[in-house]
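Worksheet: the structure to be examined is printed underneath.
Note that this complex is displayed minus one protein chain, with the remaining chains in position.
And now, chain A:
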Amino acid sequence: MEFALWTPLVGPLVLAVLSLALGSSPARRFLGLASSVVVLASGVLLVTAVMNDQVPTAGGGMLRADALSAYMLTVVGAVGLISTWGGLKTAADSRGQSAGIFEALISLFLAAMSLAVLADSIGLMWAAIEATTITTAFLVGHHRTRSSLEAAWKYVILGSVGVAIALLGIVLIYAASRETETPTLSWLLLSQADLPLDPALITAGGALAVLGFATKSGLAPMHSWLPDAHSQAPAPVSGLMSGVLLAVALYAILRIQTITNLVIGPDFLRTMLSIGGLLSLAIAASLLIRQVDYKRMLAYSSIEHMGLMALGVAIGPAALPAVLLYMLGHGLIKATLFVISGRILHIEGTPVIANVRALLARRPGLAVPWLVAMAALVGFPPFSIFFSEVGIIMAGWAEGMGLVVMIALFLLLVIFAGLTRLTMGMVLGSPAPVAEVASATGSIPSGSTQSITTIRTGSGDETLLVRDFSTHGPILPIILALAVTASVAFIAHPIGDLLERAVAVLGGTN
């Protein structure tokens, strides 16, 4: 099964080269999608290996797939599949050189993410996460407008400085392992209980590493790059960043936490992550109430969900299965929502919530999936986000973090109200009179006018809008993502078993 460790790295690399080499072939637009499929297939293969009690390793122990790594690789592949499939370019859009670079960068991004979750060395994991900053920088600035340039600059500066802090932390952890016979950065060796690691260095190193990766996972107060980058990037990229990048940065925190827990106990990082998590929830709540831009709304919702996940990590092993399930559910739903938001933006020509009205009456083809996915996002059952949130809150209560959980619950209610109001504002309402529609469509530059057809009925001034049932892109990935999130929480085998094994890895028992 060792080859499945190499395919998610080599496959996307080859596809990236191919998308640069293919010129303006129409097949080129499928290459990002192909990379996701390769990563997902490798993830599923590794999961089956792990369920058969194997731990595949390769590259002299540099690559290793325990249950957690295999699960994370599957998450990366699944979210990647939804984002790239849902955001598939039309044949007309995929001409030109920039489209080739776009597909190549998507593939490289997926390869870097795969390396980050498969690397056994925390140093290599760091390098892979930093490489994602490099690949996504140009993707964020892809539109080359003033604001996307601003978002890209902030993202690269804040992202790389944050990750540089994490490197300082990793260097200190390495220094702590100098006392042992063989200094190492291998996560497997560092998480053995009997290693004489220096507590002061591990404390400082762990704190800095978690701080750095928290920047990358969008936790407050280092979150300011996230809404800008997510709102300016093309839709599939926003989906990938929100669903994959943030989750993998949190995965890095999980790995670091295991090392520090063994040496200094859980209290120190628990305090740090609780503060970060609550602060993220508070910031998301305060900025969601009066949000005017629906892509920024989704970005702040990512900060909210990452905050809650960080609380779950702070709570510890009891909440971890919920956190891991959360990563999958949130990634799939957020990728879906970003994909639909990209279509709405393309058709309506405006990112402003107040200008998108009566979507259900005018475009049910987009409004219905948008509504269902938003319901999943704010935590309605049977979608898995609901079960993850309940799981984290129950675990926190049982662990004696009642106050923290109560504050989180209150903030979640505020966010729920805010998101519901914004979504209703977009979806409900009666369609505008024809004069307004005409003036509104007149201001939209790119050929979106033909999709709104107004018919004058014979006699009076009464007008009808033809309902637009088109989904403006592939609907299958959206249905797939919603179906998976709706059912995944009920599957005890193999999902439940896999999550338990992954948590056992973090407990140091595997």
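Quick note on the criterion: a residue touches a chain if its C-beta (ideal position, glycine included) is under 8 Å from a C-beta of that chain, and two chains touch if they have at least 3 such contacts; residues count from 1.
Just so we're on the same page, contacts and distances are computed from a predicted model.
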Options "Tryptophan synthase alpha chain", "Putative ABC transport system permease protein", "Hydrogenase-4 component E" or "Sulfatase-like hydrolase/transferase": UniProt name of the undisplayed chain: "Hydrogenase-4 component E"
Selected residue (touches chain absent from view) among A:6, A:138, A:380 or A:416: A:138
Hidden-chain contact residue, picked from the options A:104, A:117 or A:185: A:185
Missing-partner contacts on chain A, residue numbers: 121, 123-124, 126-127, 130-131, 133-134, 137-138, 141, 144, 146-147, 149-154, 156-157, 160-161, 164, 167-168, 170-172, 174-175, 178, 183, 185, 198, 200-201, 204, 227-228, 231-232, 287, 291, 296
